[in-house]
Every structure is written in C-alpha cells, then in structure tokens.
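Have a look at this one before I ask anything.
Of the protein chains in this complex, all but one are displayed in their positions.
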Amino acid sequence: MTTPSTHLREDLDSVVIRFAGDSGDGMQLTGSQFTAATALMGNDLATFPDYPAEIRAPAGTTYGVSGFQIHFASIDIMTPGDAPDVLVAMNPAALKVNLDTLKRGGLCVVNTGAFTKGNLKKAGLEANPLEDGSLDPYRVLALDITKMTLEAVKEYGLGAKDGQRCKNMWTLGLMFWLFGRDRQPTVDWLKQKFKKKPVLADANIAALNAGHIYGESAEMPSGIGTYQVPRAELAPGRYRNIEGNQATAWGLVYGAKLAGLEVFYGSYPITPASSLLHHLAKLKHFGVTTFQAEDEIAAVCASVGASYGGQLGVTGTSGPGVALKAEAIGLAIGVELPLVVCDVQRGGPSTGMPTKTEQSDLLQAMWGRNGDAPLAVLAAATPGDCFYMAIEAVRIATKYMTPVILLTDGYLANGAEPWQIPDLSQFEPFPVNFRTDPEGFHPFVRDEDTLARAWAVPGTPELMHRIGGLEKHHDSGHISYDPNNHHKMTKVREAKIAGIQKDLPDAKVHLGEDSGELAVVGWGSTYGAIHQAVEQVRASGKRVSHVHLRHLSPFPPNLAALLSRFDEVMVPEMNNGMLDKVLRAEFGINAQGYNKISGQPFYIGELVAAIEARLAGKNPNQMYDAHGSAHGAEA
Amino acid sequence: MTTPSTHLREDLDSVVIRFAGDSGDGMQLTGSQFTAATALMGNDLATFPDYPAEIRAPAGTTYGVSGFQIHFASIDIMTPGDAPDVLVAMNPAALKVNLDTLKRGGLCVVNTGAFTKGNLKKAGLEANPLEDGSLDPYRVLALDITKMTLEAVKEYGLGAKDGQRCKNMWTLGLMFWLFGRDRQPTVDWLKQKFKKKPVLADANIAALNAGHIYGESAEMPSGIGTYQVPRAELAPGRYRNIEGNQATAWGLVYGAKLAGLEVFYGSYPITPASSLLHHLAKLKHFGVTTFQAEDEIAAVCASVGASYGGQLGVTGTSGPGVALKAEAIGLAIGVELPLVVCDVQRGGPSTGMPTKTEQSDLLQAMWGRNGDAPLAVLAAATPGDCFYMAIEAVRIATKYMTPVILLTDGYLANGAEPWQIPDLSQFEPFPVNFRTDPEGFHPFVRDEDTLARAWAVPGTPELMHRIGGLEKHHDSGHISYDPNNHHKMTKVREAKIAGIQKDLPDAKVHLGEDSGELAVVGWGSTYGAIHQAVEQVRASGKRVSHVHLRHLSPFPPNLAALLSRFDEVMVPEMNNGMLDKVLRAEFGINAQGYNKISGQPFYIGELVAAIEARLAGKNPNQMYDAHGSAHGAEA
Amino acid sequence: MTENPKLTRKDFASDQEVRWCPGCGDYAILAAVQRTLPKVGASLEKTVVISGIGCSSRFPYYMSTYGFHTIHGRAPAFATGHKLANPEVDVWVVTGDGDGLSIGGNHLLHLLRRNVNLQIMLFNNQIYGLTKGQYSPTSTVGKVTPSSPLGSVDQPVVPVRFALGAGAKFVARGYDVSKKLGDVLEASYRFQGTGFVEILQNCPVFNDGIFELITDRKTGPAYQLWLEHGKPMVFGKNSDKGVRFNQATFSLEVVDLGGDITEADLLVHDETNRTLAFLLADMPNVVALGVLFREEGPVYDESVRTQRKLAEDKFGTPDFEALMRSGHTWTVS
Partner (left out) sequence: MTENPKLTRKDFASDQEVRWCPGCGDYAILAAVQRTLPKVGASLEKTVVISGIGCSSRFPYYMSTYGFHTIHGRAPAFATGHKLANPEVDVWVVTGDGDGLSIGGNHLLHLLRRNVNLQIMLFNNQIYGLTKGQYSPTSTVGKVTPSSPLGSVDQPVVPVRFALGAGAKFVARGYDVSKKLGDVLEASYRFQGTGFVEILQNCPVFNDGIFELITDRKTGPAYQLWLEHGKPMVFGKNSDKGVRFNQATFSLEVVDLGGDITEADLLVHDETNRTLAFLLADMPNVVALGVLFREEGPVYDESVRTQRKLAEDKFGTPDFEALMRSGHTWTVS
C-alpha cells in the first residue's frame, strides 16, 4: 500500500479512494463507474459501498452520508483497503464523517460549493473545516465543483436541480484524469441510461468531460499530479465484476442445472438479501420461479412445499428472517427434504444495523432450532466465491436430502470484485434421481452411503406416501412414538449430516505451514483481510498460518488434526465470538477470538496488530475494546 | 428397591406401580387418586404420566395406551422409578406395551374382561398373552374387572358405557386394599366431582368399595398379599402434591409479588406448556392478566409490550414456539426490557413427539437468535423447584432488565411430587424501582452495578423516550450507526449478562467431594435420576460426584474451577449432547455426554451402568445406542 | 382429469388406523372427501393433501394419496409452493379454526387473495381440539374453557366473512354430517382458483353439540339456508321460509312465506355478488350453506407460469455462458 506522496509520482502499486457525499449525490453510481473503468484497466480491485439505512435521509446531515470505497492495484488485493489515500468529499457532512479515516498526507478533494453556512450547520460543524486547520495534515484540492458543473451544463437548459445532479460526473471526470482511466465506457453507459432523455445524457457527459478537462488544464496545487496504477497480474481469462448476491443467485441457478432441477425461490424482502430476489426474478427463463411471500415463514414453507414437489426449494433472507424460519427449517430437517437457506448476515441483535455487515448468525445457523436439528452450514469467502458455494449448497442439499444454510453477509452481498468467469465445463453434474420404483419403497428408505432418504414426488404412480413433522418410524416411515425409534432416528439424522464430511475437501492452509505457532482461522467475508494480514505478519518471519473455512457444518475432515498442530488458534470474527465457541465445542481446542462488532469489515492493519499482540501473548480484544476501530485503523 | 416376592411380606421400602389402559379408561385419574392417597400416608413419591398425542385414540390400540407410573417409598426417592413392581393392565394393548418393563417376578394385575378377540386384534396380538405363557415370569392376578364392576354398579341403572367407566375405581379400590391406602379422600373427591350427577358419584364409590372388598374377601393366588410401605422420613412441615407447570405459574405470580409487579402472561396453547396458561388464567385476582394470543409471536410481542407498560411480561411455550419467538426475544434483548420465557421442552425436532419429554432446547435457548444476543438461562430440577426457579427468573429479569429463558420439560410439567409448602417469609422482596426522576435521564442510562438500564413506564411525566430494535447510542439512547458505538453496546449487553454471575450462588456438589475422578453434571429434570445413580455408584466406593446446574447462562461463579478439579466430566442429557458442548465452548474442559433421546426420562439403572462404563474408560453412548432404553432398563 | 371409474371410496383410505375420538365430526368429513374424489375423477398419485397441525390436520395420514402434515398454521404456504412447483397435481388443504384462523390467518389471507388453484377445507369446531379444549378465534364470547375459566372475551372471527374481506373468489360452507357436503367439495374442486370451504364440525369431546340445532335432522331445516345460484332463497322444513332484502335497514331478514309474501318477494341468490355473500355470511338465526360466492378470475399459479413463458419468449433459450458474459467484461491475457 503506497501513499501518494507530496511529490509527483507516476506509478503507484495500489490506491484506495473513498467517494463520499450526500445520499442524493450519486456516490454509489460514481463509485461503480470508477470501478468499471478500473477493471477495464486491468487492475485488481475490491469495493465497499457503505450507505445509510434511510432511503434518502435529509440532505446535508451526517447520517445521510453515502460512501463508496474502492481499492485498486497492480498487485493482488483482497480488501477494499483500510485508510483511503484519496477522499472525495462532496459536502461538509461527508468530510466530517470520513476525514478521520483518510491517511495523513492523503489527498482530499472537496467541493467547496457545498460548504455553505446551512450545510455546515446541518453537519453539526461549528467552524468551517476548510478554514480552521482541520485539513492541514492532508493535501487538499478544494474546488467549487457545484459552480463548475453548473457552468459546464448550462447550455442544456436544465433546472438548477437537474444541473446540480451532474456534479458527480464532473468529479468522476476529474478522478479519471487523476488516475488515467478511460471515459468512454461511462459515456456509453450514460447514453444507455438516459436513452429516453438524451439531454440528460448530454449534460452528464459534458460534466464528465469538463471535470477531465479541468484536470488537464488547471494549475494543480503542488503535490498533486497524475498517477498510474499498472495492470495487475491476474490469471488470464475473461473477467467481469460481480457482487455477492448476484453470484449467489447465479450459483443457485447453475447448481440447480447441475442437479437437473428447477429453482423455486421463496423470499420476503429484507436488507441486505433483497437483491437475491431481484436477481432471480430476472431469470425466470432459466427455469426459476420466484415467489415474494407474505413473510419469511411463508417464504420458507412455500420453498419446502416446492421441494416436496420436486423443485429445488431455496429461501433467502437476513438474520431476523432466519429466526422466523427456524421452525420450518426444523420441519425440513424432520421430513428430510432439500432446502437451501441463504442468510445474508447484517448487524444484530434484533433489527440492529440493517445496512451494516456482521457475521453474527453463525450460532443461530448451527443451533437455532428446537430439538436436535442438525443441518449443513456453508460460508462464502468473497463475492465471487458466492457462486461456487451456492453450487455446493445445492449439491449437498440434493445429495443428502437436507436443508443447507449458506452464510454470506452484507459486505459480500453488495461488494464487487473482478471475477474470472468460470469455465462451466469444470463442473461435474450431480443429477437428482427421483424415486420411481415402488419396489421396497417407503418414504424413509435410505441410501446406504449418504443416508439420504428417497425423494418421491407427488404425481409419481404407486409411491403415494405421507410425511410430516411428527417422529417417523425408521423402517415404515409411519408416525412413531416408540422411544427407541426416536433415539435411532435422532442418531440417523446426526449421522447423515456428519457423513457429509467424507464428501468434503480438506481444510486448506491458505498461507503458511500446516503447523506452527499460530493458526489464524477465519470464515466468510473476512477472508481477504485475514489473508493479507497474515501475509504481512509472515513477512516479519513469524510462524503464522491462515486457515479459511467454507464448510462449517460439518467441518472439513482434516480440521481437528490440522489445528492440533498449532500452538494456538486465533479466530478473528465480525461478531462477539462464535466460531471460536464452535471449535472449542467440537474439538476441545483452545481457540481464542478476536472480535470487531462495528458493522464494518476488518482493516488489515487492525488484524496485523491483533496477530502480533496474540503472538506476544497479549489479548488483542482488550486493545480493540479500548480504542475502537476507526482510530486503530491507521496502525 | 424391593420387589414384592413370592412370599407374603408386609413391609416394603419402595414400590413402583404402573397403571396402564386405554385413553378412555381413566388411568390418569386413577393414578392421581392413588397419588393423593399415598401422599396422605406420608410416603415420599414421584409420578410420571405418559399419554398418547391423540386426544382419544381409537379404543384398544397400542398407540391409544395411556400410562401413569407412581413410585412411593419410606425412603427418599427422586424418580418415578425404573421398572415397575406392579403393572395394572386394563386391556391387551396396555399389557403388550408395558409388559416388557415389568420386573421379573413383579405383579401383573390384568382385566381379563377386556381380553376379547377384537381387543387382541386391535392390539396386534396373534395369541392371547394370558394363555401363551407370556406371563410366566410374573405373578399374575387375572380378574374380570369389567364384569365385577358392572355387577357392583348395576343397582344404579347406568348404561353399559357409564357402568364400564367405573372399572378404574374398582381397580383403584383393589390397589388401595393391596397397599393399605385410605379410600375416604377418593370418596370425597368423587362426591365433589359428580356433585351435579350424584348417581355417578354413588356408582363410582360402589365400584371403589367393591374392588376393596374383593381384595379383602377373595382367595388370592399364592404370593399375593397385602403390603405396607412405612412413612418416609420427610422434613417436617405442611406438604402438598405439585406439578411443574403449576409450580411455575405460582412462582411467577409470587416472584412478581416480590418485585411489586403484576403479571402479564401472553401465550398460545401448545403441549406441554398449555397448562401454564390454564393455571394462570385461574389467578386473575392475583393481579394476573392472561392473553391467549393468535400465535406465539403475538404472545411474546404482547408480553414485551406489557413490560414496556410496567408489568412483568411473561410468555410460555414449548420448543417450536420458542423458535417462533426468537426474533422478538432479540428485540427484548435490544431494548433491554424484562421478560420471562418459559420453555417447557418436548421431543423434537419440528413437531417431534409433543407429549414426550426432552431437553433439546438448550442450544436454542442459548444461541437461537440472530446477532450477538445474550440472555439469562435457568433450568428447574424438579416439579417443586419450578416454583423457586420461576421466582429466580423474575428476579433476574427485573433486576437486570433482560429476557430470561426458564427451561423446564414435559416430565416436570406434568409430573407431580410431594412438595413442602414453603415458608413465604424466607423470600427477600426485590422491588422494582421505576424511573421517575427526569434528572440525567435517557433510556439507556445504566445502573453502575448491574448495568441495567432505567425502566421508565409510559405515563410517567417528563421521561418520554423512544426505544426500538435499531442500535442505540450508548449515551443518548438515540439510533446510532456509529461503528464504535455498536461494538461498545454489544460488549455492554454481554457484560450485563455475564455480570449476573456475581449475583448467583456457587454450583453445588449435591453428592460427593468437590474433586475426584468423575463429575456427573446434569441440569433440568434429570436431577433425581442422576442423583440416585451417583449415590448407587458411590456406594461401591467410586470417587464420583454429582453437580447439578440450575443457572446455565451465566454459569455459577465457581463452576470452571470446580469442574477442573475432576479428572473427567460426564454430562447425561435427554438430548443428543448439548450441555457438554456448552461446557466445552465456555471452559474448554473435556466434558462428555451420555445421551438418551427417547422421549423418556432416564432410568437409574441406565445411568448407573453408564457411569460405571465411563469410569471403566468406555463410551456409554455406544452401549445405549446399540441396545436402546427399554431393554437396558432392568440393569 | 377424466373420470376414473376404477377407483372407489375405499381406494382413498390409507392403511393407517384413524385416530380421532369416537364420534368426532372429522370422520364424516373424511368419508365425504373419500366419496367425492373418485366421483370427480381424481387419481391417487395426483392428489396431495396438505395440512397444518390440529386434530383435523391429521387428515393426510388417513388418505392413500400423497400427503404432507406440516407445521401449525402454515399449510397454505406449503400448498402454494407445492402447487407452483408441481402444477399437475390436485392440492387439498386441510386446516382447523385454530390452525387456519389463529396462527395461520395471514397465510390464509394471502392464499385467498392470490387465488391459487387448490381447495381449502377449514374444519370449524370452534375449539382447539388437539391441545385439549382452549377457546379458538371462532369460539363464541363467554365460552368457558381451560384458558378462559370465566368465559372468552374475544369477539369471534366469522370465517366466511373473513374470506370475503380477504378477496376470496370461491367461498362456501357445509357441515360434517351433511349429505350435501360432497357436492360443496366438488364445486370447490371444479372451481379454478382457491376454493374455500368452511365445514362446521362437531367436537364431541371439547365442544359437543354447538351446531346441534343446525345439524339435527329435526331442527336443522329451520336453520339451514341452502343457496342455489339464480334461485330464490327459500328454506324451512316445508319450504315455508324465505330471505328478503330490506333496503331501509340495508340488511337481510327472514320471512314466513304464505299470506302477503310470496317467492317473488324473496332475494334471488347471485353467487357472483360479493356483497350479497357478505350479507349471507353472518345472518342471525340462519346459516347460509352451499356456495355463497364464486367469481372467476386470474389464477395465481397460472399467471406465474404464463409470466415464465413470457420471459422465455422475451429472453429466449437460457444461456448461462451468455448470462455470465453480459454487461462489462474484459480479458486478461
């Protein structure tokens, strides 16, 4: 991570930019366009959209600030970066909220046009930071972007409101100039977007160009010049950007195709899972049925009903919705039907912080049901990995006739990464064999190997049967209150899930040796941050390894043995300590958590400090709890 | 445990009788009357009603068999006994289902009048067990109870149906004679019950007397005589029988009184929790409001709404209902209002075995919610202990402004035990101080000691405030998306629950030393069985101790230290292994489960064998899984 | 589906012993269903019975068809998912007054407004049978039960009125031991959309005789108003009573025929009129039976399928490669 220094430097390895403005300032759009242009330049990149819970909070307030952070580099990167090198602040509130995170010496681009008395007050600022020395530690590019934008678009005769809306494109033009990105894709996109209102397209393009021209022609303050981030060395192939929910949706559809099934997606909108529904609703021609149910309970029940009908029942939601689905998931466990439950986690407890990310549904996924109710739990590591893990969820659900919970989170769901489009021929189909043979059939006859029961779909002649949530006789499938039978069936349900382990790849040591002083064990979206932190610590010669889990129930076959070869196990999580509990419960090993519960992804710097503290025999949590994250970030 | 032998013996230490018949045969009534009479004789006793899920299953079928087991003794007993000494079988199905469990040499009282061809067929019996030698290992009293009953009641001119209904009283009369119990309380009870139909009272009394007279006058087969079980040495005081749900209901009401609150009980009927609602609905004049909600979610929400309104919100249900309540319990955690959730556990997963007992909601209680959502978890050990633990739940909920889950189970709920009526002066009141002072008030100001927030009830002048499930600023109580604040609030919520530990008694070693070879750690309704099993094993000189937990979250302060002083920790549970997981997760100790998932309480014999196996370094679960319970019972 | 002359009532009975209490109204309903299915040409393998939890919801176990005994209150949701996934089968939903109107009221509402093509039989015994006799949302005010020892204070839901308010397109009522129950069920089966049938059902154990006046052979005719589309509303043992609309009070009234009043004065049943059905739903002293309301309209599962076809027409053969390559892509070499 190299910081743009006070001297003009052409080549940078890696840059982190944070666009911040009012909810109405179009920062998410600006960010995505910058991302697209950057991807085309061949950089590796990672992004982090961070927006308020309000749809459109009142202009100018701090809680209405919307941010988009992008990290791009010529090297392999895995996180949207810790502290930004560049902050674009479209108004005082955006500056106030984000300035703290900007690196010392970093570049701060400010729209002075928005620094009116009214806006300062709305942001709760007593003094004007442009004047009170707050910006002294940074390089500042203070421009009246509002005025220059209005100037640039005036010939199109837009009202002041529409004219002002082009500010973000002006800014984007300037940033394109600064980092040498191509404007054309954005021009094309604007034309497409405003197909029906060409004047808006023209005005926005004019603003975009004006920003660029401003950079080309204006006298820049000393220390600010143009930069270049060379292409990253990525594996050759075709790439696209992908967001987690999109990848999950595609993985479900493709997984179902591999299973030879159609997808039934029953869901009820909830942040940050809603876009799963939106993506799937667009794929009806892929054999997808989407059902927007009246609530989460109906959603999961309809999906189980669909699985009984021979489709792949899938339901998606976030934490509060998973809580509501618990009873019905228990039924799916009892009747042993396939079901995929996508849990896009967010900050809890209760409504919590709906637009913020967290990993705090792990224990709920494992154990949040009445009775002994085991199921499979998976977790995706990156936005693109959601595709692969969704396929894996379908595979396990159909092969073992079981519900599978796939954990992702808000950060994966909305975060984008460049993704190598997979070669579809690499995937082995795993077709479902519906039972049609009446010979020896009863609903709970099992495959000897997988212990999966037979899947007989209504409509099939001679296989008529009844299933339900009451305990069933292991042999006839009829209701049974026989004590020994219940014991036996509980053990079979456990054995079936445990048996999936035979079918899983070993846990991988992503970095380092398979034994040593410290194993840093992660799961889910912390993959990138942990990886890079471990890499940094290893660079100083420490015997630290990185193990990342994508299968959480059951765990990979080698996990117990692997972890036992380390002196200590550290589990960083964006929750108050869950996987560490599970590891202790399962393996009796002394796993210790490092926990950040701030609704924000880990910074690499934090993790480096934490790992080093752990190696020095200290408890990194105490450090964290005392100082909090935003401030520890520069470490 | 002495078996009535083939020689006449007057004195017995302890007897186990199992009454079994058709659902329509009135076995539960017979059992309760025998219990009442036995209590009056000064015996210690424990009971176990065991009935089918169907309201009134078709007569004569095995799944329609209803049983009631009573264990009474001159010694201190704690379980309804393993194998019965006496089996009363009112029809072939009852004999078929229960004969296996009768001790060899035990007494089998059979109503031959019900052994018709039709009934044999309904019970799925090819041959008549009265004739095919099945009863050879037992002492048999085969009587045509049907005929003798009809004879006894014929003067009252009842129809055949009503006449037959008196069979159970005839049988009870006989059993009263056999064990020398007083008929008068039953006579009084019959008069009261049939106040409006005195002819039915008379007929039933006549049947009761006839059964008794039969015993007095008939020539008994050799080996059958009258027995006597001397009074038990119970602590002096006033006693009554109490069932778990009744005790919970009373404890809630009395706990609320100690807190100075009224009870709001929101609930939706579900087996085996419904009678909590029934008991509380009868106590309206104690300041109780019961609200039969449209579902479990409404029930818990209404209760939280009532807590916000200054009453003690309580909700009760069983496992599937707890699953449904998870989201709202999370809200109560987030807004920090008192709430008591009674979970009367039953066999799971899903609908499972509604009328059977199980302890399989422990993990759900601990962790079955989205987000980091800690709360307090308690568990009652015996029916009478439900009273004390309900009071404790109220105390913790109000003192710490937190939801508390009180775990009981179907066995406690319906099981009765003689209970010494507590001296109410022993209870220290713990009055709630509602906030009324506006000075320095905001909704999340906390008591420094308990970390409880202020409880300000709408209607209080000048304390108007808003609460909700979104994260709140630790200082102002307003909605906050500040990352560090969320971290801080999560830690505070954790610390508040953890801090309850300071306020708890140490875990008690109920039997044995506070260190040794093996600690057998239990919770909930297995208390009695484990206790007696440990006692038996200790009698053979083994260094085994019994630790029983009533506080599960947080654990008692000394628990970690205590358990670390044992070489091994064994956790018998009526589930597939839950407390052992929690102990490993919390303390990293090597706790091993012994698990019976049959919907039936542990037999002492099973536990003795399991403990001995564990001491011998074997895994008792393998034993159990292979042989199952009913057959291992005689061990 | 064509008439299948080979199947009889017995073919629809499973090998499981029926486990309701002796005398329970559920037996008669089971018999009516088992009689009706062969009549309408249903097949065993293409019939699915989906239920919630309750005495009534044990129904699927006694049918030799496919069946799914789900969880409390949620049968409409399972059934909707099933019908969407497996459109070729006939779906019958069985629910109770607690299952369908207490915990499951919301799913019922949404099933009815969506108009999924299936039948729903709501067994109304005005009590929670399976949990031993607590009052239900259809219990009358004052009902004494273990959970209402001093009498229930809840105003009851009128199932048929609720259904009409929810937008149901087929609303009918029958009772357990009625000879015409089969006809009502048949009508619900023939209807394209959700056929909602309330069935008054006696629970001899916990709520015995509450419908006795209505269902008793002797007293019944004076209470049963059997509706027929296009026919004047006549009833009574000797067809001597009728129903008239009083515009002044904007309500229905029962009149004695003969004297001044003739059939011509009576209201003619128009089963396509929701308001009329609403009036009939809750008449004092008389119970409207048969088809109260029937309105053809878009069927949810068909619309969903049509839309899928539309998407297929619009977007063509699904091409997963192409999907992944849509939008901006770039090549690294």
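Every chain is named by a letter (A, B and C) in the order it is written, and numbering of its residues begins at 1.
FYI, contacts are C-beta pairs under 8 Å (C-beta built on N, C-alpha and C of every residue); 3 or more make two chains touch, one makes a residue touch a chain.
What you see is a predicted model, and the numbers here were worked out from it, not measured in a lab.
**Q** For the unseen chain, which displayed partners does it touch in the full complex?
**A** A, B, C
**Q** May I ask which residue of A:D13, A:E54, A:D76 or A:D449 touches the chain that does not appear here?
**A** Spelled out, the listed residue whose C-beta touches the missing chain is A:E54.
**Q** From the list B:F194, B:F286 or B:F587, which touches the chain that is not on show?
**A** B:F286
**Q** Pick from A:T351, A:T402, A:S553 or A:N621: which residue touches the chain that isn't shown?
**A** Hidden-chain contact among the options goes to A:T351.
**Q** Since one chain has been left out of the picture, which residues of chain C touch it in the full complex?
**A** 102-106, 109-110, 113-115, 137, 141, 150-151, 153-158, 161-167, 245, 247, 249-251, 270, 273-276, 278-279, 297-298, 300, 303-304, 307, 310-311
**Q** Which residue numbers on chain B touch the omitted chain?
**A** 36, 39-40, 42, 185, 231, 234-241, 250, 253-254, 257, 262, 264, 266, 283-287, 289, 291, 293-295, 297-299, 301-311, 313, 327-328, 331, 335, 420-422, 424, 457-470, 478-479
**Q** I need the residue numbers on chain A that touch the omitted chain, in ascending order.
**A** The missing chain touches chain A at positions 54-59, 61, 63-64, 268-271, 274-275, 277-278, 281-282, 284, 290, 292, 294-296, 320, 350-351.
Just so we're on the same page, only the chains that are shown with their structure count from here on.
**Q** Using mean C-alpha positions as chain centres, tell me how far chain A is from chain B in Å, no decimals.
**A** The mean C-alpha positions of chain A and chain B differ by 46 Å.
**Q** From the mean C-alpha coordinate of chain B to that of chain C, what's the distance rounded to whole Å?
**A** Here the centre of chain C sits 39 Å away from the centre of chain B.
**Q** Pull out every residue in chain B that's touching 2 or more other chains.
**A** Within chain B, residues 63, 320, 350-351 contact more than one other chain.
**Q** On chain C, where are the residues touching two or more other chains?
**A** 53, 71
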